[in-house]
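Note that one protein chain of the assembly has been removed; the remaining protein chains are unaltered in position.
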Amino acid sequence: ATTVKIATISPLSGSSSNLGLQIKNGAQLAVNEYKAEFAKLGMNLSLVAYDDQADPATGTAAARRVVADKNVLAVVGTLNTGVAIPASQALSTSKVAMVSPANTGTKVTDRGLKNMNRICARDDAQGPAGADFMVSTLKVKKVYVINDKTPYGEGLSGEAEKRLKAKGVQIVQSEGVAAEERDFTAIITKIQTLKPDAIYFGGLYGQIGPFAQQLRAKGVQVPLIGGDGMDSDELAKLAGAQGANNIYFTTVAPPLDSVPAAKTMAGNFKKAFGSDVQGYGIMGYDSAKVVLQGILDAAKKNGNKAPSRAQVETAIRSGTFGNLLTGTVQFDKNGDRKAGKMYVIAIKNAQRSTAGQVNVLRK
Amino acid sequence: MTQIRMTQVAPTAPSAPLLDVQHLTKSFGGLTAVNDVTFQVPERRIISVIGPNGAGKTTFFNLITGIYAPDRGTVNLAGRSLVGLRPDQVVEAGISRTFQNIRLFPSMTAEENIMLGRGVRLRGGFWDSVLHTARFQKDEEEARNTARLMLDFVGLSKWRGELSTNLPYGDQRKLEIARALATTPKLILLDEPAAGMNPRETEDLKALIRAIRDELGVTVVLIEHDMRLVMTLSENITVLNYGSKLAEGLPHEIRNNPEVMTAYLGSGAAAGNYGKEAR
Amino acid sequence: MPSSPADFFGPGSAPGAAYAAGERKETMDINTVLTILAQVFVGGLSLGVLYAIIALGYTMVYGVLQLINFAHSEVFITGGVVAYFVFEALKESPMNGLLKLLIAALAAMAVSGGLNVLIERLAYRPIRGAQRLVPLITAIGVSLILQDLLRLIVGLRGLFDLSVTLPQGFADPITKVGGVNISVLNLQVKDIILIVVAGLMLIGLNLLVNHTRLGRAIRAVAHDRQTSGLMGIDSNRIISLTFLIGGALGGLGGAMFAMKYQALNAYSGMVPGIKAFTAAVLGGIGNIPGAVLGGLVLGWLETLLGTIDLFQVVPGLGWLKYITSDYKDLGAFLALLLILFFKPAGLLGKATTEKV
Amino acid sequence: MTAVRTVAPHTAGGTPVLELQNVHSYYGQIEALKGLNMTVNEGEIVALIGGNGAGKTTTLRTISGMMKPKTGSVTYLGQNVTGVPSHQLIGRGMAHVPEGRRIFPQMTVRENLEVGAYTVNDKAAINARIEEGFELFPRLRERESQLGGTMSGGEQQMLAIARALMIAPKVLLLDEPSMGLSPLFVENIFSIIERLNKERGTTILLVEQNASMALAIADRAYVLQTGEIKLSGNAQDIARDETVRKAYLGDE
Partner (left out) sequence: MTILPTSPAPFKTRGQGADRTWPLLAYSALTAALLVFLRDVVADGPLRLLQPVLFGAFLLSLLFAYQWKAAGWAKTLVYALGIVFVLPYMGQHNTSYFDLVIQMLIFAALALGLNIVVGLAGLLDLGYIAFFAVGAYLWGIFGSPQFGEITGNAAFAAGVNPALFWLFIPLAVAAAALVGVLIGLPVLKLKGDYLAIVTLGLGEVIRIFANNLGVTNGPQGIDAIQSAPVPWLDNIAKSLGFSEDQYRLFFLYLLVLVVIGIVVVVNQRLDRSKIGRSWIAIREDEVAAQAMGVPLLRTKLLAFATGASFAGAMGVIFAAKQAFIDPKSFDYFQSIGVLSMVILGGMGNIAGVMVGAVVVTLLNLMVLPTISEVMQAQFPNINQNLDPSKYQRLIFGLVLVFMMLYRPEGLVPSERRKAEMHGGDGPAPDSLTADNLNEGGNIGGHLSDGSAETLSPGQATRDDERTGSEK
């Protein structure tokens, strides 16, 4: 039997490993489900999981290992936009297709690489959505904008800021704070001085959790808003009982209650990995299914033999993939999903609830 | 051994001293370690500096060689002022030294120690080394030759490829002298060269120091507590006490100077039989 | 949602807001400036003393072995992890908060101190006398090993970032002292605890090292173990003891770190570790008051640089807007460079000229 | 082992405080002591002389536990102390002034003395002894708070001796105490050694390059050559020995 592999590249260790593991496990679940089908074609399917530690260089190194392993036909990943950009570049010359469950940064697909696709929405939809929510629901006039200086955080907060300004909101400060920083004394001092109505933080839960905790402990209670980087169960834990309050974020991964179809998948997930599935588990699962169906499509065209990477690349970009938890996936010429969804989540007293839903369409 | 006659001393007028130190002064905090010392060394002499412990002798050497900057005073070598020069510039100007506590480069061989000393006289630079220019070849050869000659001169040829740290104590002292000589000094300063040597070895050392002067034409100033060596070797002696010059003169004058006797020499038992004066 | 935006801000919020609703005032009143500076002072103090405690651990070990103990970052953060577990275990207990803290601190000190002694035994002692870089590399190796072990320990509980739940009241703001309203200072109870602990530490350690027999022995061993033996000093015992003290200080620092930030992970030790070592060097390594001074200078500098862009509204200081908090670490290192340029042995270190 | 020539029968001293039996000490492959036998009796001054590299320093190091002999035994006050580390011996009244002084350069003169008294617990005794040290070497009193490392060579030597006396030793090992000292002070040092011996009954093992002076104050002496005892006996007899005079006293 020929060996056919797909790979995941996502952070399995480090601060955002909670989400990275979701992606990997989601993909693993899909692979398990497709094994039999591949076996029928005489292909031995397996998944290789690479850890990018949310670090671009590590992710690129992983991509190069993927390239070197000729049995790997496509990649599911990454979590972080900053990793996706160089990693997809490294994969592109070898025509290894990549389907991302989570990279929202605009540059990811704007470069027009043939191999790079995503099934999630983009930050130029997400940022404005957050801004709109702040203006219309929270009625803010002054906003303090922070980003974690990653391509994702910078890009997202930039988009949000643009929309806020367009709506006449004052940006009292817009600054970056390194993603590893956990001491927010200085920033909180500034927030207390500048007294914004809300804080927008483009970053990841591992950092925003402690930020919320410190912020609230110093008595600042204004709403804290962010994007899909906050979409992790860990956020509330890290923010602590006091901190996990008055927090809102937009996300591109579906909350479980919004995908009734995910029930069985969630059960399987829990059985296989012992933990609950979250939004990015679902996205990882769907991305892997896109990849696997793409491979099958390409194989069919290739006379039911294992296809080449280039064939898979084309099949994914041009295919239509149904039977997914998040609806049908089709990519436009840049690899963006043609129709997707976004959600607004609220956290009050450490409880999360869905506060809104937005449909995103790309022509 | 005439082939190592290598002194570069320009023939100075016999009246002008090679080393001319005027009113040299240095204090550490409240302590004046060297106090207004004036000191002259004519060319091709062997001069001793003696004095009680803590009198400022080593400090005096350190001031001349640029390790400490003097508070006041001048140091001139063959008419050129040395004050303000760094130690390496002082070497270049023509004064080399040994240390009271041996300071060889332990992981270098005896030969390399000397070659290092020769470095100050080599003209080749970075690019010569990288590109292996003719000048580089010449330099290396010169350095190696110097090393061979110097090892021969101090009688350490058998240790050429040995790490300096593995040499016996007395030989390390000699190697230090050889290294200092490799810089082609006009003047060499020896700080307690006989310390830790037994009388036998001290005799050998005496011969070596004479040869430095006689065969290489290098002027010698030495600090020593071994009166046998001092009294028989030096042509002139300067005595420091509490940083100041206490006396100066021929060995027999110093030996019989009552002030020097109370401050430094004592009854003479320790110094033993000082032997006959040089010359 | 609170009714008026003002309710959202804690006690520390500045009295004279620099910004009126919607538009930006072009200047800043003096009250605001003073408030900010006061907050910087307090914030920097709290950060600085934390650095100081960690720096003291470095300095102890450096003092006796001339070893930059790279593993101190991990020894220190181990204390934080221990404190986390203690707080976690005592979460529901009705025990007094300070008592909980005491237990957490003692446990952290014991574990970190023991760990440090163990490291010395296994990794440093066998190579004593090797050339300088050997123990340095060993220390780096130990540091890497500990990072992963810590991550494993934490990770096996399914966690990466730990979130510390403090006893009731620790995070409360202090609003009044003797009737004076000091709420603008942004002080929390835990800051006071931290500062007091550091003060005691400094005094105790200074007495220990400079005025006791043990202190002299440490210094003697630091310089020359062989000769120390001839003085009747058992250098192995002294070194173990020093590692114990240094490790315990690290553990205490870790517990304080956990208390201050309430968030940590296996790698949290690295950055404060480097900063603390920088502080130790800044103050003059091996010098105990120096370590504390270095810590404070660094803490203040960092906090000031992190907030200095607020002053961009002051006329003529518009360029300050470029000095965002990104540059606060830069400031720390540049300060180090500047200070060492003028005082090569650090702020309080004595530049000893070598006697030739 | 080559036969030991004995110039004269050993003077019957007191009980032996130090005994070396067939001691072999090594530096790596180098055998520095090749089966040394030696005795120091209570109340004696014993001189150990020999050329450079003869093994004098090694002998003292082996006695004071700085080195462990490969074979052979060292007995101190009747107990076998072979391989006992120095810090334990110091507590039992043995002091060693090492070659090269080895004072603590970053400590003041006073602190150096205090460290010397590490094993002494009696505060008053410590102060009294510091006072005595200052009496012996007034220069040290002048420089009480100067850093040891900045003292001149000879001053450091004084400090090293004073430091060793802080434990009021029963046995004092001195390694070239006169090195780097002015002639006047050399006399002084030797008289101090004699006084320690006479007035306090301190047993002294003295290594010296200045052999004539060492022999002048010693009761007995050993002559060491390349790790072996070549000669032993009464100090005056040794001082008169032809070969010794030639080899170590510088007589032509």
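Just a few scattered comments:
We call the chains A, B, C and D, going by the order they appear; numbering starts again at 1 in every chain.
Here is the rule we use: a residue touches a chain if its C-beta (ideal position, glycine included) is under 8 Å from a C-beta of that chain, and two chains touch if they have at least 3 such contacts.
The model shown is predicted, which means the values in this text are computed figures rather than measured ones.
Check D:20, D:47 or D:67 against the missing chain and you find that the one touching it is D:67. In the complete complex, the hidden chain is touched by one of C:137, C:177, C:203 or C:314, namely C:137. Screening B:100, B:202 or B:257 for touch with the missing chain picks out B:100.
Among the residues C:118, C:149, C:207 or C:314, only C:149 touches the chain that is left out of the figure. Listed residues D:23, D:103 or D:130: the one in touch with the omitted chain is D:103. Panel shows subunit A; residues 3, 12-13, 17, 21, 28, 46-49, 51, 55-57, 60-61, 64-65, 67-69, 71, 82, 85-86, 89-90, 93-94, 149-151, 154, 176, 178-179, 272-273 of it touch the chain omitted from the view. Listed by residue number, the positions of subunit B touching the unshown chain are 65, 67, 86-89, 91-92, 96-97, 99-109, 111-112, 115-117, 119-120, 122, 124, 126, 128-130, 132, 136, 139-140, 143-144, 160-163, 165-166, 169, 172, 179-180, 183, 196.
Panel shows subunit C; residues 62-63, 65-68, 123, 125-138, 140-149, 151-152, 155-156, 219, 222-227, 229, 235-236, 274, 277-278, 281, 284-287, 326-327, 329-330, 332-334, 336-337, 340-341, 343-346, 349-356 of it touch the chain omitted from the view.
Operating definition for what follows: only the chains that are shown with their structure count from here on.
No other two chains have as many C-beta pairs in contact as A-C. Centre to centre, using the average C-alpha position, subunit A and subunit D are separated by 78 Å. Computed centre separation for the pair subunit B/subunit D is 31 angstrom, with centres defined by C-alpha atoms.
Each of residues 150-151 in subunit D touches at least two other chains.
Not a single residue in subunit A touches at least two other chains. Residues 51-53, 100, 139, 150-155, 157-158, 176, 178-188, 190, 209-213, 247-250 of subunit D are the ones touching subunit B in the complex. Subunit D meets subunit C in the complex at residues 64-66, 85-88, 90-91, 95-96, 98, 102, 104-107, 111, 114-116, 118-119, 147, 149-151, 163-164, 167. Those residues of subunit C that touch subunit A in the complex are listed here as 1-2, 5-14, 17-19, 21-24, 32, 35-36, 39-40, 43, 46-47, 151, 158, 160-161, 163, 165, 171, 173, 186, 188, 261-265, 268, 271, 302-303, 305-307, 309-310, 324-326, 328.
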